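One protein chain omitted, others in place.
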Amino acid sequence: MLPAILFLGVFMVYPLIDVLIYSVEENYNFASQVYSGYGLFNYSYVLHDTYFVQALKNTFIIVIITVPISTGLALLISLGLSSIGRIQSLFQTVYFLPYVTNTLAVGLVFMVLFKKTAYSDGLINLLINAFGGKSIDFIDGPYWAKIMVMCIYTIWVVIPFKILILTSALASVNEEYYKAARVDGTSPFRIFVRITLPMISPTIFYLIITGFIGAFKAYSDEVALFGTDLNSAGMNTIVGYVYDMLYGNSGGYPSYASAAALILFAIVFTITVINLLISRKTVTQ
Amino acid sequence: MKVVLRELTKIFPSRDKKDKTEVVAVDNFDIEIPDGKLVGLLGPSGCGKSTALNLICGLEKPTRGRIFFGDEDVTDLPPEQRGVGMVFQNYALFPHMTVEQNITFPLGNLKGDKKLSKEEMKAKALEAAGLVQIENLMSRKPKEMSGGQQQRVAIARALVKRPKILLLDEPLSNLDARLRLQTREEIRRIQRETGITTIFVTHDQEEAMSISDMIVVMKAGRIHQVGKPQEVYDKPVNLFVAKFLGTPAINVFKGRIDKGGLYIGDEKVLDVPDTALMNGEDVQTDGREVYAGIRPEGFILDENGPLTCRLDRVEVMGRDISVVSFHDAATNAGTVCVRSIISAENDIDENEDTVRFSLKPAKTHIFDAESECVLQFTGK
Partner (left out) sequence: MKNVRKIKTTITYILLSIWALIVLFPFYWMLLTSIKSYASYNGEYVPKFYAEHPTFENYVNAFTAVPLGRYFLNTLIFTLVTTGLMMVVIILSAYAFARIDFKGRAALFAFFLALMMIPNELVIITNFVTITNLNMRNTFLGLILPSVTSVFYIYLLKENFEMIPEELYKAAKVDGTSDIKYLIKVMIPISQPTIVTIIILKVIECWNAYVWPRLITDDENYFLVSNGIQSIRENGFGRENIPAMMAAVVAISVPLIILFLIFHKKIMAGVSRGGIKG
């Protein structure tokens, strides 16, 4: 009991207050721990920092692309899974595998697959060539190509969890509803839209909400693909920006890091509230 | 070991923040339970009987009053030092342990020179299991057994420490009807064999009556009557006890006493004396509003009988028949229909509109309408 309170106090409550204070202390020097006064300069600095703006843009692109695609794809796969009887659990186990692997490590494999080197254009490029396309450097090349790899990898990483949750949600829909619908001659599409979807809508919304939150916090997948110097790769995310401000080559600015983290918190919070409001209107309880 | 409760009271503070009313779960208990008897603590649900059991066991601390086991005051002792065994309503078997582990669990808590070796524990467990005839189930887990078997394990676990007192909380409520009959005989047998003073709680009067040496009828935290089952049935001290015991239930009529007669409606059904004993005091009966409680077996079919009821139907029960009828005075007293049980040798035409009875005085109990206490007629 006491140890837990102590730990939570030191490592959770105090930090929150502390971050708020950091974010308003101007010209805070980490080494000497002095600051010149209180104000909103840190926020204004962060918002005008081109690296931050880039990170903001990247993060939003990741969120907008990966959340709908991964959720939709997971739904399709789960529907497929629940419609087959044999080897369903084998597929399920295989699909879940990425969840337990070290994303940093597997990210390197994706890098190898997509990277264009002196020796080889990489497997993916060879595939593109086979269809008559031209090789692209996905890792050090144009912005859109890098974004594409990033999204593909992110989806690959987040989808196992969604498939698992959706499959168990589908399995928990009472079989009798389907029987009743079939007795009435309902078409499969209508069954999906009128029965399945409403029944699992709370789960879908849960996944969308957690998916948004998770995507806004994207960081280590990007590191895996593009290395730790995300700013120069133009691939940084908000969380990456926070950590870079804190530590590393450009680090030592906890005030900027705090301001950026609080901006992220505000964005995530707003989006979550909007999500909850929408879900309250549409989700069948 | 006899159990004595002196002015035992348990008050629970209110849980509701707005409503500060306290709950008096056990109100001034003052009874003596003789050594080696099987005692049924009987009452409707929520009357505080489980709390009483928890107080005796030591799981709850009383607000006031003392508890004695024999001559020893155990009020301040924790449960493990009281030497009690307890069987819970849902058996409280540890789901992750086998039967044997469950039964030896209490022994594992013994310390110092009381500590037992593994073999001794095993032997004791086997002995207790033998008593309830489950020796062949020792390696099973609780969920692999039927309700009746689980019940036996729970009893064995309670007995393994050779308790001075055995407490059972609603021991039969989770069993089906057939098992219930069987198990209650079983409890009776085990109690006889071990001679342990046993107190069990139940809301089922039939269960309590059938196996107890003594029953304690309670309601809303208070003891209403203590006695042998037949005594309590024959001489209920108040309307509640009369209504609570007996199936089919007693038939209650509104009535009044006038000039030495008990009137139900306009008919005089029984002669009664002018004076009676109520709560130990002599009272005048004349002009008193009363409830007349008539046991189903207290009716005599009589063409010229004073009590006329509207006949509804006759149910054949083999040896007996049950005559179901209506009477306004009964309806007014909350008795939906008057049910009388008479010998099947009587012949009743179901097409008749009315049926007439005379009453057996010993099966008719008269209660004061206001206090609901029985009027005892010494002369009767």
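The letters A and B name the chains in turn, as written, and every chain counts its residues from 1.
Note that contacts are C-beta pairs under 8 Å (C-beta built on N, C-alpha and C of every residue); 3 or more make two chains touch, one makes a residue touch a chain.
The model shown is predicted, which means the values in this text are computed figures rather than measured ones.
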- Specify the shown partners of the omitted chain in the complete complex. A, B
- Query: For the full complex, which residue in A:44, A:101 or A:232 touches the chain that was left out?
  - Reply: A:101
- Query: Of the residues B:86, B:257 or B:338, which one touches the chain left out of the display?
  - Reply: B:86
- Query: Please identify, in ascending order, the residues of chain B that touch the omitted chain?
  - Reply: 54, 57-59, 78-81, 84-86, 88-92, 94-97, 105-106, 109, 157, 161
- Task: Spell out the interface residues on chain A facing the chain that's missing from view.
- Result: 1, 3-5, 7-8, 10-16, 18-19, 22, 30, 77, 80-81, 83-84, 91-106, 108-113, 117, 119-121, 123, 126, 156, 158, 160-161, 164-165, 168, 206, 210, 214, 217, 219-220, 223-224, 227-228, 239, 242-243, 246-247, 254, 257-258, 261-262, 264-265, 268
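Keep this in mind: only the chains that are shown with their structure count from here on.
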- Message: Using mean CA coordinates as chain centres, what's the gap between chain A and chain B in Å?
- Response: 65
